[in-house]
Every structure is written in C-alpha cells, then in structure tokens.
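A single protein chain has been removed from this complex, and every other one stays in its place.
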Amino acid sequence: MKVSIWRGGKVGRFVAYEVPRLENQTVLDVVTYVQRKLDPSLSYRFSCRVGMCGSCAMTVNGKPRWTCRTHVSKVAVGGTLEIAPLGNLAVIKDLSVDMRVFFDKWAKAGGAFKGDKTRDDDFALIKPADKQRQNANAGIECIGCGVCYAGCDVVRWKPDYLGPAALNRAWTLVNDARDTQGPVRLQLIAGENGCLGCHSQQSCQEHCPKHLSPTASIAGLKRAVSVAALKGRL
Amino acid sequence: MTSHRSHPSYWAFVLHRVSGLVLAVFLPFHFSLLVQATEYAVGFDGFLKWSEQPMVKLAETGLIVLLALHLTGGVRLLALEFLAWRDWQKTLVAVCGGLSLAIGLLFLVNAV
Partner (left out) sequence: MNADLAYADKMDSRLWLIQRITAVVLAVAVVVHLATIIVAVQGGLSAAEIVSRVGGSLGWAMFYGVFVVAAGLHAPIGLRTILREMTPLSPGATNGLMIAFGTVLMGFGFRAVLAFYEMGGG
C-alpha cells in the first residue's frame, strides 16, 4: 500500500512509503510500521492504542481522526493513505503538533472545577435523571484529542476562538450542581471568541471520535449567555 | 481527497453565508430602485418592462431563492441554537434546501 506522510515542520513535504497491507490494520499501525521498519526518525505521538488517551490524532486523507481506532479499510480511498499532522495547531515535527494552545484554551474557558465542599462533607446527591446531570453526561466523555479543534473553521479563521472542546468542557461545568463558579463561567465563554463565535457548522460533531456534539453544548452555552445578557448579568 | 468540510451542515453554513452576503450587497440597490419607482413612475415602468427579459427574470428568481435559503437556513439556525437539540440536522438541511427551491419555482411559474 502506498502511504504518504508529512515530514518536516511548518515547511516540509509528503514522503511516500510502501507499507504491507494487513487485515484489521489501523492507521496508527501503518505509522508505527514506517517508524520501526523504514525510518526511525519519524516523529508521532500515541499512548494507549485503545482510544482513551487522545494523543494519536492526525489528519488522515484530509480529515482529522484518532488513528489508533481508525481502520485503514475505512479510510483508504483507492487503497492509498495521506497522513498529515492535525490542523489548526503548530507542527513541531512530522506528525507531532504543539497542543499547548489547545489546552491553554481549556484553562481560559474556565475548564477547572471549583467546589466548596471538603472531604469531611457528604457526597452531593444528584439524580441520574436530572436535566443538568444529563447535559453534563452528554459532554463528559471527551478525551481531549483535538480532532474537533482541528476540524473547526472558526478556529482556522479566528485563532483566538476558544474552540469546541474547551467550550464543551465549560458546558459540562455550567451543568455541574456542585460547581461554585456559575456567573463567572459565563463571562469567560461569552463574546465572539467564546460560544457566540460558533456558526454551528458541526464539523466538530461530525468528526469527534467519541460522538460528542460540542455544537449542542455550545448551543446550550449560547442560551445561558442570552438569558444572562437579557437579565443584565453579563 | 475528502476534507473536514464535506458534510451537509457545513454546506448549509456556506449557503447561509453566501446568500447573506449577496442579499446585503443587493439591498441598497433594491431600496434605491424603489425610490426611483415613486419619483419617476414612467421611467420605472420602462424599468419593469426591461425586467421582463428572461435573463432578468432568471436573476430575480435567483435572488428569491437566495432570500428563501437565507430565511429557511436562518430559522434552522435559530432552532439549533434556541430549541432543544435535535439529531436530525441533515434532514433539516434538506428540508430548508427543498423549501427554498420550491419558493423559487413558485415565483418563476407565477412570473412567466
């Protein structure tokens, strides 16, 4: 099978490799084969190989994907693969990108939980059927892979836009009954670089390997921000 | 080569943006023509006659379709943003497109 892989940093080029086609082969297997057998200088990232850590995302035939759980058979159009680093992030080398901006934006969006209970307090009781609990549930399985961020054109056009993952995280916290940062959170994510910048293009939801819908979370934030703004609380 | 943009919700976004842009640019001309209509009623009838040409009719139909697209696409966006989230967005996109074309067709049929 013919595989072309991005080599270099911001400037670089695609280099073609010949990789044996195996059954049940993942894209990560292909990259690993190249690094182990053909060119040990190839840089890329992975860890868990089972879709939990979120470190293996790359651009495969034009689309952002987690590579450890993407089968070659699903994506190799015409039997070829083109593997590039994730978009919207600075390339360090080959297939490794600098994820710092991505995670800094989580912090900017108020991604940290802040409660007021101590270990001596009892557990907070939250019913599984609770509306807020279900909202949070819908967004909580994010593995921080950056696939949605790479697929979002608003990030592409406005580098300061917080992006789908960070906003999705903020929405789970807005819905966390134990959290104490309510109004402050909304201020962090209002504005054009926050949830109001999203155009509901849904590329994030289309590509999220965990099938989350950051678009839906962002819509929730938009509603919360609208209510706060109308009540003069913004 | 595929891209992260090849899915219906993205096309809907592109249509919404392009139709909005064209309509915004067209609007000042639309208004100034209306003013002319009242100021020089005779000349305006001449203009209306000019607008009977097939090419102009086609352009008008295009504008109607764009307006309908921006309308239906906009209602869709309001629904996505302010109503409970739904999982049938693709159907929604198709409904908007279909409705817009139908409106355009209705105009064309009535106009000629």
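In this document, chain identifiers A and B correspond to the written order of the chains, with residue numbering beginning at 1 in each.
Convention: a residue touches a chain if its C-beta (ideal position, glycine included) is under 8 Å from a C-beta of that chain, and two chains touch if they have at least 3 such contacts.
Every value quoted in this text rests on a predicted model; they were computed, and no experiment measured them.
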Displayed chains contacting the withheld chain: A, B
Absent-chain contact - pick from A:4, A:25, A:132 or A:187: A:187
Positions on subunit B contacted by the hidden chain, ascending: 17, 20-21, 23-24, 27-28, 31-32, 34-35, 37-39, 41-42, 44-45, 48, 51-52, 64, 67-68, 71, 74-75, 77-78, 81-82, 103, 106-107, 110-111
Absent chain, residues of subunit A that touch it: 110, 154, 157-158, 181, 184, 187-188, 190-194, 196, 225-226, 229-230, 234
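Throughout what follows, only the chains that are shown with their structure count from here on.
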Euclidean distance of C-alpha centroids - subunit A vs subunit B, Å: 35
Subunit A-facing residues of subunit B, complex: 1-5, 7, 9-10, 13, 77, 80-82, 85, 89
List of subunit A residues in touch with subunit B within their complex: 61-64, 77, 82, 87, 150-151, 153, 199-203, 205-207, 213, 215-216, 219-220, 222-223, 226
